[in-house]
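Of the protein chains in this complex, one is absent; all others appear in place.
Every chain is named by a letter (A and B) in the order it is written, and numbering of its residues begins at 1.
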Amino acid sequence: MANPFAGKDILTLKGVSRADLEFLFDSALSMETILNKHTRSTLLSDKLLGLAFFQVSTRTRMSFESAMQRLGGGVLGFADPKTTRAGDYYQESLHDVVKMMESYADFLVIRHPKDGAPAEAADAVDIPVINAGDGYNEHPTQAMLDAYTILREKGTLDGLQIAIVGDMAMRVMHSLPLALANFSSQVYFVSPKEQAQSESWRAEYQKVGLKFHELAGLDPILRELDVIYLMGTKTPSYSQGRVDAGAAHEVTPTPYIVDRAKLARGKKDLIVLHPLPRADELPVELDATDAARYFVQARYGVALRMALLAAMAGRG
Amino acid sequence: MANPFAGKDILTLKGVSRADLEFLFDSALSMETILNKHTRSTLLSDKLLGLAFFQVSTRTRMSFESAMQRLGGGVLGFADPKTTRAGDYYQESLHDVVKMMESYADFLVIRHPKDGAPAEAADAVDIPVINAGDGYNEHPTQAMLDAYTILREKGTLDGLQIAIVGDMAMRVMHSLPLALANFSSQVYFVSPKEQAQSESWRAEYQKVGLKFHELAGLDPILRELDVIYLMGTKTPSYSQGRVDAGAAHEVTPTPYIVDRAKLARGKKDLIVLHPLPRADELPVELDATDAARYFVQARYGVALRMALLAAMAGRG
Partner (left out) sequence: MANPFAGKDILTLKGVSRADLEFLFDSALSMETILNKHTRSTLLSDKLLGLAFFQVSTRTRMSFESAMQRLGGGVLGFADPKTTRAGDYYQESLHDVVKMMESYADFLVIRHPKDGAPAEAADAVDIPVINAGDGYNEHPTQAMLDAYTILREKGTLDGLQIAIVGDMAMRVMHSLPLALANFSSQVYFVSPKEQAQSESWRAEYQKVGLKFHELAGLDPILRELDVIYLMGTKTPSYSQGRVDAGAAHEVTPTPYIVDRAKLARGKKDLIVLHPLPRADELPVELDATDAARYFVQARYGVALRMALLAAMAGRG
């Protein structure tokens, strides 16, 4: 099929079809062979990727750096606005920062504490922009890699029972359902009532035909589940770009923790994903179980982002 | 002509001739074709560029990173001394830092809050050093790219009426006049009296034959101008390497602001440059006008720095 991502921005999963995702997943599978061989290709050796992280990151930033360099490309930019003039007394606008970076790179990856900032950036520049997480809105490449992880670990994205657990205000909680809406799996949003999906996101999921239910705990569905996608219920505030230690470490209520005891009550082949970093909702005791697939998620993430960058450059 | 930059330091624009600049500008023009094609060359693929930013930067650092990587070279170093031992309790000396970096790279780009620091560094090491801004002294590559921008946007650097507006203590305000002194354009320094060019810089400009006048506002010359080079009048202190927010956002006095109303009183083909970041002297309403050339400046900056790095490596 034709490459649906050539020259396009990746700002949201709204409007991304099953065929689009399958195009990416096919390419990601072949990218995995590069990773398996611990080698690099030269597919994008003539390109530069610009990183504009107005909010710190570990996985997403390094994952893009790795993906781009695995394809032979170069990387530049900033991992922390405090190391730029954007972080100093000028409080330089997003617009001015990206208008400048447009001259420095061939595509741009942007993380920003404000909802919609990457879309604003994409309006301002002529090069393709990737949203690497904007406020409480979306994190589309995370959802793409999460869906790819489910496909690779379960063999399908159809007909599964998938629980998404944690504070539904988090941006990953919005992009993943949009991705899953392209498949026939059943989705359960599991959260405290005050952390449920918003009216507007619920309407969005209905529009795209997502099959979903909302629950206050895992118990009623635990025995049916194929996949638990876990996040915390102690959402930190993004408003400062960085948050005080401590808040995330308060005790997560029991219904939103997945420990060995809970795992033992699920299916034998139940798997647990988590975008990390984790707080107490995902105890370390789970790492040694066969259900734990959150570290291999990082690896699939590199393959998926290699596929995406290649596709955006018209070389998918 | 022979390459005048091979193996040389770029510390100042003093002594840089018209022929030197024209050599660079010719090379930059051919570098633009690499940028237009969104590709990379391998001209410097065997070289490493070291960045020592003792003072944070957005444009200058990323511009050099982009230029070097567009030519296939590698980049290493630091964007913020706080991420190095130079920023910790040892308060390691500039001398010791650059003596070490001499072993790590083939040329060095240095930004430092102290006047003359790059020259000190150049004395200490055997590899070529580029001054990327030193205190209130100079910023030679910025002036080179500013002059190149005027050449590309006006077709010439001769016979123009050029206003340079803002606090004349800023380092860019010193390097640009030295570059322009090689051409026949008339320069107007426009600033509050207490922010006028110093006696010693005035003497410098007279020595190199710059045609200049000093004014307290744009009004008397506005209708004659071909180029306005704008900076703020609220100069932050460099002494700490980073400055408290707020200071830059005080209200700039009207004579040093360029808004649409003022623009309407100038020539039809008047252009406005600004090194950015901006405060209120350059309102956003100007961005949509044909006069606004400050974003394309960033693009010319990459081409110019590519030309400079290639020339310094003896491959101009």
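Going forward, a residue touches a chain if its C-beta (ideal position, glycine included) is under 8 Å from a C-beta of that chain, and two chains touch if they have at least 3 such contacts.
All figures in this text were calculated on a predicted structure; none of them were measured in a lab.
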>> Given that one chain is not shown, which residue among A:K14, A:R59 or A:K267 touches it?
In response: A:R59
> When the complex is taken as a whole, what residues of subunit B touch the one chain not shown?
Replying inline: 45-48, 50, 74, 76-78, 82-93, 95-97, 99-106
>> Please output the residues of subunit A touching the missing chain, sorted low to high.
In response: 35, 38-40, 56-59, 62-63, 65-66, 69-70, 75, 79-80, 83, 236, 242-249, 276-279, 284, 295-296, 298-299, 301-302
